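Every protein chain except one is present and positioned as in the full complex.
Which chain is which? They are A and B, in the order written, and residues in each are numbered from 1.
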Amino acid sequence: MTNTKHNLTSCLLRLVVAGGGVLLFSSQAAFASEASGVTNAAAPGGLLEAALFYFVALVAVVSSLGVCFSKDIVRMAVWLFGALGSVAVMYFLLAANFLGAIQLIVYAGGTLILLVFGVMLTSKSPWVKFECPKIEMLFAGIICAALLGCLCIVLTDATWAGTMQVVPGASVEAIGKILITKYLVPFEVAGVLLMIVMVGAAHLARQDD
Amino acid sequence: MTIGLTHYLIVAAIMFVAGLFTMMTKRNAIGILIGVELVLNAATVNLVAFDRYMGPDRLDGQITAIFVIVLAAAEAALAVGICINVYKNLSTVDVDRANSLRG
Partner (left out) sequence: MAEHTLEIALAAGVLSPLISFWALVLFGPKLGKPVAGWFGVVFGMGVPLACATYVLFGWMDAMNAGESAALTANAWRGTWAVLGDVPITIGVKLDSLTVAMFFMVTFIAFWIFFFSVGYMSGHSDEVAGQRKYWLFFAYLSLFAFSMLGLVVSSSLVFLFIFWELVGLCSYLLIGFYFDKPVPQYAQMKAFITNRVGDFGFLIGLMLVYFHLGTVDLDEAATVFAQQAASGTGIFASHFTMFGWSLATIMGVGLFCGAMGKSAQFPLHVWLPDAMAGPTPVSALIHAATMVAAGVYLVARVFRLMTPDALMFVSLIGCLTLTLMALVAVVQTDIKKCLAYSTLSQLGYMIFGLGSGAWVAALFHLITHAFFKAMMFLGSGQVIEGCHHEQDMRKMGGLWKKMPVTCITFLVGVLAIAGTGIPGTKIGLGGFFSKDEILAVSYARAFEWEDPERFEEEHHGDGGGHAEVELTKRVLLASDPVQHDNDHAETAHSDHGTDSHAAGVGRIFANTPALPKWMFYLALFTAYITPFYMMRAWWLTFMGKPRDDHVYEHAHESPMMYIPLAVLAVGTVFASYFLFRPLIADAATAGSAASLVMAIDGTVHTPAIMAAHHFLMYGVGGAFLVGFLLAIAIYRNGLAVGDKLKRALAPLHTLLENKYYIDELYDIVFVKGFLLIAKIARFVDTWIVDLIVNLFAAAAERFAAFCGLILDKHGVDGVVNGVAKSSRDFGHIVRLPQTGQIRHYILAATGVATIVFLCVLWASSGANDVAMAATTASLGR
């Protein structure tokens, strides 16, 4: 890796290209999932859907591992983009279209940009690396591997009571209704929280006078 | 070949662990933040998957996922603000050097 040759522009370009790719991909996936949602009702567990899932899962896993193993903070952000995008596609596959859209807008569109800005604002050069002691890496690896193992054992052993296939998703209207009826109070509280966060973020990031 | 709940949960578990690992091994504050985002995403995937498979007509999981996303966005905004402040004061975002409270 010849990081020194990189500059910010090329990196951002790559970011944009990657983002565009994910968007394009996810929009196709959304159509596909809609189509498969229709076929699902007749023939559950279509091959197309399975193939799509495995592909997306692969992207998600690879991106996640990319996040945790890359040393370069900008690369981490790009990998995160992949992970977030694939999660969005997963939502589409789960027929949670609204959440998928939210995921793309809020995470891919908002949070990630915020992170990239954070990277740019806080680095003397965008590829600053801080190495972690090897011994800690080892401990972390062991613990994480153990945890993952436990989780996998539990998950594969468990039997779940619910339906074993995705049914066509609820409409946005239903989500909207439940949001302002049953979940009205959390909804309002979230609004207040966002306002507080806005004020707080503005306060934190202000120029000192 | 049916894609069941377990498939999603395992993907989520991998993402979760990857996020944890990121949080444990990165010294860059923003890197830690990225790890947190991964963990939150894994949790959201779990929520949505359970929602869709266990009670498709209840929507509770999806709503919770929405709130998680909202909180994640809020948290990211604040955390980046804090990072920038830390950078202003310490000229670095290395969390190992942000230890003045240690005494």
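FYI, a contact is a pair of C-beta atoms (placed from the backbone, for glycine too) under 8 Å apart; a residue touches a chain by one contact, two chains touch by 3 or more.
Since the structure is predicted, the reported quantities are computational estimates derived from the model, not experimental observations.
In the full complex, the chain left out of view touches A, B.
When the missing chain is restored to the complex, the residue among B:Ile3, B:Ile32 or B:Val80 that touches it is B:Ile32.
Residue-wise, the contact with the chain that is not shown comes from A:Cys144, picked out of A:Ala60, A:Cys144 or A:Val197.
Seen across the whole complex, the unshown chain contacts chain B at 20, 23-27, 32, 95-96, 99, 101-103.
Considering the complete assembly, chain A touches the hidden chain via residues 132, 136, 139-140, 143-144, 146-147, 150, 153-155, 157-159.
In this section, only the chains that are shown with their structure count from here on.
Taking the mean of the C-alpha atoms as each chain's centre, chain A and chain B sit 9 Å apart.
Every residue of chain A that touches chain B in the complex is listed here, in rising order: 44-45, 47, 49-50, 53, 57, 60-61, 64-65, 67-68, 73, 76-77, 80, 83-84, 87, 90-91, 93-96, 98-99, 102-103, 106-107, 110-111, 114-115, 117-119, 121-123, 128-132, 136-137, 140-141, 143-144, 147-148, 151-152, 155-156, 158, 160-167, 169-170, 174-175, 178-179, 183, 186, 190, 193-194, 197-198, 200-201, 204-205, 208.
Residue ranges on chain B touching chain A, taken from their complex, read 1-11, 13-22, 24-31, 33-35, 37-38, 41, 44-45, 48-57, 59, 62-63, 65-67, 69-74, 76-78, 80-88, 93-94, 96.
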